[in-house]
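Only one protein chain is missing; all other protein chains are in place.
Entry: chain A
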Amino acid sequence: MAMRPIKLMGHERSLTQVKYNREGDLLFSVAKDNAASIWFSSNGERLGTLEGHQGVIWSIDVDPETNLCATGGGDLAIKLWKVETGQCVFTWESPSPVRRVAFSSDGKRLLAIADQVMGHIGTISVYDLKTNESDFNNQDIKPSLIIETDQNNSKSNVANFTQDGKFIISGLDNGYVNKYDSNTGELIQSIQAHGIHTEEKNISITDIQFAPEDKSYFITSSKDKTATLIDVESFEILKVYKADAPMNTAAITPVKDFVILGGGQEARNVTTTAESQGKFEARFYHKIFEEEIGRVKGHFGPLNTVAVHPNGAGYASGGEDGFIRVHEFEKSYFDFLFDAERSEKAAASGNI
């Protein structure tokens, strides 16, 4: 099948994160330039830009109602924006560059990871939000909780709330995934998810994304060239997806049992190799059978971030090349079945 992606060229530098809102009609993107962009995902029209950061923006997230969106950047700022108008309604100061921001599922709390640099011990800060429109710019300056993630001198790279908001899942630089109580900050469970499947030295976790249906499990991607599927409750590794290049991002698709991995050769090595050898493709794996079933080309730099449309109709990828590519799946994507799946289906229909 052939897809005709929409190419979004609103950023001047490499992408750091792309994210759909709950309905999937808007696509939020941040890059290493200082403005976030919001796009209509159906036609690639840009709703606007969020201006105010002084430098690289590492992360963006949007609340479930698409009222507020949050960004965190290298300028030690966490900013809260009104999506409708693009106005910055509040700014928190962070002790160190902000690597990741994420809303809780109810949109009432916001977490922000402060990087472990500049003498700061890596932390996850949780802010309680005032979600009434009149109080947007009247937020508490102090976080309600600070979790120090300095476990064995390793910092937290990525984090997100679980569905019920009770826990915070965080991926660390040393390949471990931690589960914290989101109210007390207590470390509940910890598992080494990366660095055990391959011989790679860099085992840093680069992305965590939850299953779209119920967030009962999540996928982690790592520089160790693998991605793992981990159950929230049991905190066990369910599946491992092996790739041939460091992975920067991973996402789970709704509707079909696939996962999408993105990555490629390290950005600093890109200029020394040909595009075809850089492995700059989005890789599709079967979620259950762990087999790679397809690739999508297009970027000419590593993929830094991938997001799947909430209704499973497409996905967006942001690359080191500074472009966002918005893909819409065609019918053959939805028709695809493994032989095992097909025979199972046939058997099921035969029995009825």
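A few notes on this one:
We adopt the following convention: a contact is a pair of C-beta atoms (placed from the backbone, for glycine too) under 8 Å apart; a residue touches a chain by one contact, two chains touch by 3 or more; residues count from 1.
Just so it is clear, contacts and distances are computed from a predicted model.
The UniProt record for the undisplayed chain lists the protein name "Eukaryotic translation initiation factor 3 subunit G", from the options "Eukaryotic translation initiation factor 3 subunit G", "Nucleophile aminohydrolase", "DNA-directed RNA polymerase III subunit RPC3" or "SKP1-like protein".
Remark: the omitted chain is touched by one listed residue; of A:E51, A:D135, A:E186 or A:E213 this is A:E51. Within the complete assembly, residues 1-10, 23, 25-26, 35, 39-40, 43-51, 65-66, 84-87, 284, 291-298, 325, 327, 329, 332-333, 336 of chain A touch the chain that is not shown.
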